[in-house]
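The structure that follows is given in the form of structure tokens.
With one protein chain held back, the other chains of the complex are shown just where they sit.
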Amino acid sequence: MNAVSMEAGLLLAGILFLLGMISVMIRRNIIFMLISVEIMLNAAGLAFIVAGSRWVQPDGQIMFIFILTMAAAEVSVGLALILQIYHQLKTLNSDTANFMKG
Amino acid sequence: MKAMADLLWLIPALPFAGALLLVLFGNRISRGLVTAIGTGSVGVSAAITLLLGIEYLSSQPAYYHQEVWNWFSVAGFNPSIAFHLDALSMVFIFVITFVGFLIHIYSTEYMAEDADYSRFFACMNLFVGSMLVLVMADNLLLLYLGWEGVGLCSYLLIGFWYKEPANGYAARKAFIITRVGDTAMAIGLFMLFQAFGTLHIQTISTEAVQLWDTGAQMAVIIAFLLLGGAVGKSGQLPLQTWLPDAMAGPTPVSALIHAATMVTAGVYLIARMHVIFELAPVAMMAVAAIGAVTLLIAGFAALTQYDLKRVLAYSTISQIGYMFLALGVGAWSAGVFHFMIHAFFKALLFLCAGAIILALHHEQDMRKMGGLRTSMPVVFWTFLIGAASLAAFPLVSAGFYSKDQILWLQLAGENGSVWLYAAGLLGAFVTSIYTFRMVFITFYGEAKTHVGHQPTMAIKVPLIILGVLSLLGGFIELPHNFGHVVLFSDFLSPILPAVSVVPGFDQYEWMLQVLAAVVSLGGIYIAYLFYLSKPELLASIHRSNTAMAVHRFWHSGWGFDKLYDTLLVRPYVFLANVNKRDVIDGFYTGLARVAEGFHMMLSDTQSGVLRNYVAGIVVGAIMILTISIFL
Amino acid sequence: MELTFYIAAAVAVLATLMVITRYNMIHALLYLVVSFLAIAIVFFTLGAPFMAALEVIVYAGAIVVLIIFVIMMLNLTYEDVQKEKEWLKPSVWVGPAILSLVLLAELAYMITAAEAPPAAAVVAVDARLVGMALFGPYVLAVQLSGILLMAGIVGAYHLGRQKKKVVHRFLQERSAAA
Partner (left out) sequence: MILVWLIVILMAGGLLAWLAQRWHRASPRWIALGSVLATLGTTVYLWLAMPSATLGASPWLLQYDLPWIPQWGVSFSLALDGLSLLMLLLTFFLGLVAILISWKEIKNKVGFFHFNLLWVLAGITGVFLTMDLFLFYFFWEVMLIPMYFMIGIWGHENRNYAAYKFFIFTQASGLLMLLAILGLYFIHGSQTGTYTFNYFALLNTALAPEAALLLMFGFLAAFLVKLPVVPFHSWLPDAHSEAPTAGSVILAGLLLKTGAYGLLRFVLPLFPTAAVEFAPWAMLLGVIGIIYGAILAFSQTDLKRLVAYTSVSHMGFVILGVFAFNELALQGVVMQMITHGLSTGALFILAGFLYERLHTRDIRLMGGFWSKAPKMGVVALVFVMASLGLPGLGNFIAEFLTLVGSWQANNVLTIFATIGLVMATAYSLRIMQKVFYEPAAVEQPELPDLTSREMLIAAPMIAGILWLGLYPQPVLDLAKPSVQEQLQSFVPSVENKTIVGRQTAFTTTTTDTVYFQITKGITYERK
């Protein structure tokens, strides 16, 4: 098997992460924001996998599993919150939910 | 006879005790008891004074001294509560206790209707006590205690009828202006302490001569500072403005405090510290000059007053001016002599005025009086005696002898000058004019106000006694070409050095006496012309604009009140009110505002918009990475 | 193998780009699935086949389906898509994009600037090793994950139910004002 350079893998993770981040910044729809967070989490997991593969250690994959677990829990709670927000505000616009304004 | 001297402390202690009792129980005991405590304590003091005086005269010790307790002692500074009685103090406590006692008796009737009867007597007793401490103190700090104590009583009694805001204002004015003088005096005390390490009067008097030469700078400065205190208390230029306003108090107060005793404390101070003043000829000159100017200014101001008590107030200022004049040329005993005579006749005049005011339902304006000669004969005759004494009516009145002595010494004394003499003579002329103006307006002409209250014994007896004293008091000190009685100056000679007279001047003395007599009689005649026989003369003056402008100027006391008001009072009040909110607090408030501004800025970043937070995180990440790359 | 990685990487980036630029949520989700699948291939090329499987099952499967369910529950309409269009203007995305590009540049610089060790051949780390490590040194974290999932379930249940309308006091004020 040919070697995949670690730089390329990390760069991919970085690009995906930043795409997710751009999305969080530019989208107002709260579901899109949730999706973008998933992208970012996934990118982070990718970085772990790349590192694990580079050093041939299982730890990277273990971290990915934990990230996966966390993402699952997060998305379920997040979706429940989105439902609540939608029911109360009748919109998915996250800017409307700015009651914590200082 | 040690026993009598041991009673020394009782003289001031009794009035203090009386005051204390009246303060504590005054509201709960009957008026009779208040009277008994109030007058009784002063009376007993007077009796002890008399006994002591007799003993003093018979045994002729240098002085009596009694230390009651050691006040405090710090780093070699140990003033005592100790009394020192010599001839000078003797004269003063004699006047204070006796005149004070008479005025207390008088007050029992004058104040009979007043609701605050016991408060009045408490204050009066406190005053007598403080005044006695002042003149009997053996050190300057204790003197200062009495000095401020009488100031307090003066404040309390001027503001006795406190519900009238003007009275309270006058009281405050009196206290503050005298405090200005006291401050100068306090600084003088600091300097004396620094120089001598003590404030004991005898020690200072003996050591000053060794420490300083005549004209030494320290001595001059100290003398001027003490003079500041004296000027404040005695209502001399430039701190005289409080005294006319002080007439807001009850008339017995004016008689006791603002005529007979307290205002002469300045005279006492200068006489007491004469050693220092003798070392400072410049200060002596200043004393004389202040006296001369004051006696003229106050005399002319008195000419134009309509309020009976204000005329007397200005005349008091003027007469104290004479005393200063005497002190200024070193005629110590002449000054003290005039003090004593003045105490008699001025108390008499005030008490008469009080009787009139009481009779006329608290009317003080002379223009509304008149014709009282027949309706109040006792008051008229005693007032006439007092007026004669004030105007120095030749030969029969005590005032003639005391004032003549002062005038004579202006020329004959080594330090005297023609100018001072001329000022004194002009003052004497003015004095007799305004005195008899007062007599003629008040007692002659037709009655304008109904006489309500006829004086009873409590008023008449003090008047008669003081009248007798005003007539006869002068005969204990007569000019040497005219009986040559020198009882008084002999009495004082151990304490106060005699003035040195220019030799060969004696033969002119009779001329000067005649001149003084003529001036006095001339003044009376002019008053007679203007106010009794030819009122049209007065009317012609009233038509002249210039004369009226001068009249108004004199009436306002030469505009000093206005001057001080614009120069000092208003700026101070303005400054205080402008800064009421405290600019320095503004600085801290500003600091708080700035912090609050930063808080608002930071709080604005808390927009509640999730996307902005993410953007913030990104910016933060970029910054951290940039820093880590470039470092 | 290397080529596979690059192709999959390119697909993942493109698909993600499509995700974040869609106006319609369902379209976005479909692209998201594509992106996840591509990443699964990347995992495979990196020698983590088990993770590739998990990626497909959990991400592309469970999570995306969950989101779709929620979208279905929300009854979104055509207007919502229009609204998305309105919201996504160049003025909105230019700034963040530039910021992210800067960040990306810095990341790339840091990744490449480091003294890179020579690339070694990819060796698969199989699921057995992972499992042994997971239940060996990481067992405490596994238990914590269990608790986290439990909390997630309870939280989602609690937040998701709507037995009565409880309006927060801020919202009450707002509706009263409106």
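The first chain written gets the first letter, and so on, giving A, B and C; residue counts start at 1 in each chain.
By our rule, a residue touches a chain if its C-beta (ideal position, glycine included) is under 8 Å from a C-beta of that chain, and two chains touch if they have at least 3 such contacts.
A quick note: this is a predicted structure, and the numbers were derived from the prediction, not measured.
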Displayed chains contacting the withheld chain: B
Residue, one of B:Val418, B:Met511 or B:Ile584, that touches the chain absent here: B:Ile584
Absent-chain contact - pick from B:Ala47, B:Met191 or B:Leu532: B:Met191
Selected residue (touches chain absent from view) among B:Tyr56, B:Tyr106 or B:Tyr155: B:Tyr155
Absent chain, residues of chain B that touch it: 23, 27, 69-75, 77, 81, 115, 119, 141, 144-145, 147-149, 152, 155-156, 159, 162-165, 168-169, 171-172, 175-176, 179-180, 182-183, 186-187, 189-191, 193-194, 572-573, 575-577, 579-580, 582, 584-585, 587-588
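Rule of thumb we're sticking to: only the chains that are shown with their structure count from here on.
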Chain contact graph, described as a line, ring, star, complete graph or other shape: complete
Chain pair showing more contacts of the two, A-C and B-C: A-C
Inter-chain centre distance, chain A versus chain B - centres from mean C-alpha coordinates, in Å: 95
Separation of mean Cα positions, chain C and chain A [Å, integer]: 4
Rounded Å distance, chain B centre to chain C centre (Cα mean): 99
Junction residues of chain A - those touching two or more other chains: 21, 25-28, 99
Multi-partner residues of chain C (at least 2 other chains): 96, 99-100, 103, 107
Complex interface listing, chain C residues touching chain B: 95-96, 99-100, 102-103, 106-107, 109-110
Chain A residues within the chain B interface of the complex: 21, 24-28, 33, 94-95, 97-102
In the complex, chain A residues that touch chain C: 1-12, 14-16, 18-23, 25-29, 31-32, 34-36, 38-39, 42, 46, 49-50, 52-54, 56-62, 64-66, 68-77, 79-84, 86-89, 92-93, 99
